[in-house]
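Then we have chain A:
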Amino acid sequence: MLRISADKLDALFGAVSAKQKLYIPADRADGEAAFTEYAPGMKLTSRLNTVRSAKDFFFPQTENLVEFKLEGKKIEINDIREECDDFVIFGVRACDARSFTILDKVYLSDPVDTFYKNRRDHGTVVTLACDRPAETCFCQTFGIDPTAPEGDCSVWRAEEYYYFKAITAKGQVFIDSAASLLEEGNAAELDSAVAKTKAVLEKLPLANVSTKNFGGDKLNEYFNSDKWGELSESCLGCGTCTFVCPTCQCYDIRDFDTGNGIKRYRCWDSCMYSDFTKMAHGNPRLTQLERFRQRFMHKLVYFPANNNGEFGCVGCGRCLSKCPISMNIVKVMKALEDK
Partner candidate 1 sequence: MNKNLKEQVLRSSGANVLKCMRCGKCSATCPSYDEMEYHPHQFVYMVEKGDIETLMKSESLYRCLTCFACVDRCPRGVEPAKVVEAVRLAAVRQQGGNRLSPDMIPDMLDEDLPQQAIVTALRKYAK
Partner candidate 2 sequence: MQVNDNKDFQPLIVAFCCNWCSYAGADLSGTNRLNYPTNVKIIRVPCSCRVNPMFILRAFQRGADGVILCGCHPGDCHYTSGNYFTRRRMTLLFSMLDFLGIERDRTRVEWVSAAEGAKFAATMNEFTEAVRKLGPNRRLEDLRCRKQ
């Protein structure tokens, strides 16, 4: 297996970023980590994961779709789509890597979202296996192995080395771009590191969270559950959970009048918002209870129903640590199961 010593990682980043844009999770001034465009001297964060997920790269929070101008009674429409440049995201965790699979199911199935596809085509995802999972991690619940992340290329850290394995052709291109820096390494060292992580994984407090009671066929079982009332009671109706979630994929389309024309753009929406899916006749989900239920039913029931049992959650744990009132999918799952 190809590897590089940790102190040479800078050189690798330099070589990659010379060819295309490279983003790595780096520490921010406030102590949190965020994917940041690589600049010489930038260090990988020691935090497990970023506040905002890696979905931003393929599905940004706001995105212009089209522009048009009104001239008298004529409308002039401008297609503003541009081919995106190649880029690499380094250090994506297994959970976020799986989130792309989920987003792909939404955006790459017919009709294909060409904006999303454009970015997907040009982005190389380099994942980084976890070695210090946190108490909020429960990706295993969704069948994700954080020691064997997906993506175009996987990277492991063991002792003072990073090990590389290409999964796709794009991944191979990534490895090739830094080939001169890499050396052949001892896989045994890596195996023992992975084994150590696996031991920790078993001890995770949420290791026993299971999807066995959820899935596409559970609509009637849970929809009218009396648990929703107490669960949603303290929900503030903010969008924190949605906006830090790697799999939430809803957006709203709006027009902005710049004074010199209209920009039509889309931006993330949250099912927790009172004006989510508001239509001419009004809003189909009028109470916070219904909106709260929508979010979790979507992830645990509706999504698997439409996607061959795939759940709409990857267990990254972001909503567990970021919800202002500490309500989250794990608490919901446990409450619903507790009959």
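Everything below uses one rule, namely that contacts are C-beta pairs under 8 Å (C-beta built on N, C-alpha and C of every residue); 3 or more make two chains touch, one makes a residue touch a chain; residues count from 1.
These made the cut because all candidates are chains of the complex that A comes from, given by their letters.
Treat the numbers as computed from the prediction; the structure is a model and nothing was measured.
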For chain A in this complex, which listed candidate touches it: 1 or 2? 2
Name, in rising order, each residue of chain A that touches candidate 2 in their complex. 256, 258-260, 263
